[in-house]
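Only a single protein chain was left out; the remaining protein chains are all shown in position.
Moving on to chain A:
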Amino acid sequence: MSLTLWNSRFSVTLVRQQATMFMSSSTKTIAANSLHYTFNNNFQPQQHQIQNQQQRRYSTTIMKPINTALPDKGARRTSQSGNRNPGKTLPQGRNSLESSTSDSGINVPPFNHPHCDRQAMYQQPVRKVKPLRGNYDYDLVVIGGGSGGLSCAKEAVAHGARVACLDFVKPTPIGTKWGVGGTCVNVGCIPKKLMHQASLLGEAVHEAAAYGWNVDDKIKPDWNKLVSSVQNHIKSVNWVTRVDLRDKKVEYINGLGSFVDPHTLSAKLKSGDRTITAQTFVIAVGGRPRYPNIPGAVEYGITSDDLFSLDREPGKTLVVGAGYIGLECAGFLKGLGYEPTVMVRSIVLRGFDQQMANLVAASMEERGIPFLRKTVPLSVEKQSDGRLLVKYENTETGEIDSDVFDTVLWAIGRKGLVEDLNLHNAGVLTHKDKIQVDCEETTNVPHIYAVGDIIYGKPELTPVAVLAGRLLARRLYADSDLRMDYADVATTVFTPLEYACVGLSEEDAVKTYGAEEIEVFHGYYKPTEFFIPQKSVRYCYVKAVAQRSGEQRVYGLHYLGPVAGEVIQGFAAALKSGLTIPTLMNTVGIHPTTAEEFTRLSITKRSGLDPTPASCCS
C-alpha cells in the first residue's frame, strides 16, 4: 500500500502506464485503487480554480501529507526504480521532487485528470543538454526518416542544431521498397486510408441507387489504377518531404546507419560507407512486419509492406492475424470485391476493448468475411497453377485443414528494427526487439534517445511519434520542459464499420479501478443515412466508461460506426480536459449526426436495460 501511495504524486496515468510495463498485475490494481481514493479526497477541491502558481503550491501542500505518510523506504525505492530502465542510474530529480515542485510549477496547469500525465510531464527537472557545436560533425543525428525522426530533426534545426537524418528502407523479400517518410506515409496509415476510402466509395455507389442515382449495378474496381493513384500520391509526399528537409536545412542521408561507438555512426550509402559523429542521437528506426516461422512464409507470403503496391490483383486472400492491420486489410479487400478470410490465433484486436473488438469482428462477418478462429497456419506451398495452398490447424480441436488462396498476407505483428543498428557498440540496451526509454525518451545511454515505434511499451501511432519527437527536440535545444504524454491517445481502426476510442478500455478501467467503481453507459444507434439504403445498423454502438461515483469522470469513450476518427478526435480533447458524465449529458448534440449519440447515453450496463434505440428523435 505504501508503495503505491508514494507513487500518487505523479498522477494516476504514470502509475497506470509504468505499471503495465513493469509491475505485476496485483500491484497494479492496488495502486490504481488507492490512487482513485487519493484523487477523490485531495485533488477535487482544485478542479475549478484559476491557473496560477499559488494554486499549484496549494495542490502540492495538500498532496504532501500523503507523500510523507510513507513509512517504508524500501518500497519507495522499489517503486522508483520500477519507473526507470533497469540498471539505469536514478537521476536526482525524482528524489528531490518535493523541493523542486514549486520551481518547476510555473508552467503547470492546475488541472489534475485522473489519468493524464501532466504531473509527470512537468514536475521533474529536465536533464539539460550540453551546449551545441561540440567536436562532432553534427549536434544531432536522427536515425530513421519516419514520422518521429523527421519531426524531431526539423524541430531541432529550427532551434539552431546542426542535424542529419538518415533513412534507409531494406526491400521486402519480394522486393518492395519505398522512399523517405517512414511506415505511415509509404506502407501504413496513408495508403491504408486511401484503400479504405476506395472501398467505402464502392459501397457508397451501391447506396447511391437507393438515393435516386441512376448507377450501373456493374461497377468493378481497377486494382492497378488504384495502386498507381495511391503510389503517385505517396511519391509526391516523398518529394515534398525531401523538399521540406532541404528547405529546413536538415541533411538527409539515404543510408543505413549502425553504431561504431557511442558517438560515431557508420552509414552505408549507395556511394560507399560514411562515418558520422554526433553529440546526440535519436533512434527512430520504427518497425517492420513479422513473418511466421513456417515453410513457405517468406517465399510466398506478403505483408502490408507489399500490399499497397502489389502489381497484381490480390484475389482470394488469406489474412493471417486479427490485429488492426489484418482487419483493416481484410476490410478494404472485401470492399474492393476480393475474398479475404481472416485467420485468428486467439483474440481479435488485442489491446483494444474486447467488447468493441468482438463487435468489429462480428460486423465484418456480417459483411461476408469469414473468420477462421483459434487457427494457426502450418505451411504455404505454391501449386502448379501458381495459387497458394495453405495448411492450417485448429489449436483447440487439433484438426488440420487447408485451402487455396491467391494471396497470403501476414499481419501477425511488427518487430522493432534494432538489428542493423549495432546498438552494443553504443551500449544501448534492447528489450525484445524494442528500446526502453524513460519519460524523457532517453535510452540507458544518456545522449542517445529513441522515439516512435522503436520504443517499448508505448502506442505505435504516427501522431504519438511526431509529438514525442518534436517535444524531445524542444527539450534538447529550446529550453523546454514539456514531456510527451502518452496517455489517452485516441485511435481509429479503419475497418468497413470504423471503430475509434480514446482512454481506457472497459477491462482496463475495471482492472484499474475495480468493477464496483466503474459505470458503463452504452447504446446502439441508427445513423440517419443508413435507413434509405437499408444498411445494417446492428453494430452501430457507443459506450462511455466512467467513474461510478463522485464527479463521474469519463475514463474511456468507444465508438463503432461511420467516420469514427472524425467523431472521436474532438471527444479526445474533451477527455483530456477532464470530461465528466454530467458534462457529456449537458452537451447539446448536433442533429442528425452519429457523434451526438455520445450526448444521449443514458443506459448503464449495470441497469440491465435494453441498449437498443427506440426511434430517431425521442
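Everything below uses one rule, namely that a contact is a pair of C-beta atoms (placed from the backbone, for glycine too) under 8 Å apart; a residue touches a chain by one contact, two chains touch by 3 or more; residues count from 1.
Rule of thumb we're sticking to: contacts and distances are computed from a predicted model.
Here one chain is missing from view; checked against "S-adenosyl-L-methionine-dependent methyltransferase", "Thioredoxin domain-containing protein 17", "Peptidase S24/S26A/S26B/S26C" or "Mitochondrial inner membrane protease subunit 2", UniProt names that protein "Thioredoxin domain-containing protein 17". When the full complex is taken into account, the listed residue touching the unshown chain is A:238, out of A:197, A:238, A:264 or A:599.
The residue touching the chain not shown here, chosen from A:146, A:179, A:335 or A:503, is A:179.
Where chain A meets the omitted chain, the residues involved are 179, 232, 235-236, 238-239, 242-243, 246-247.
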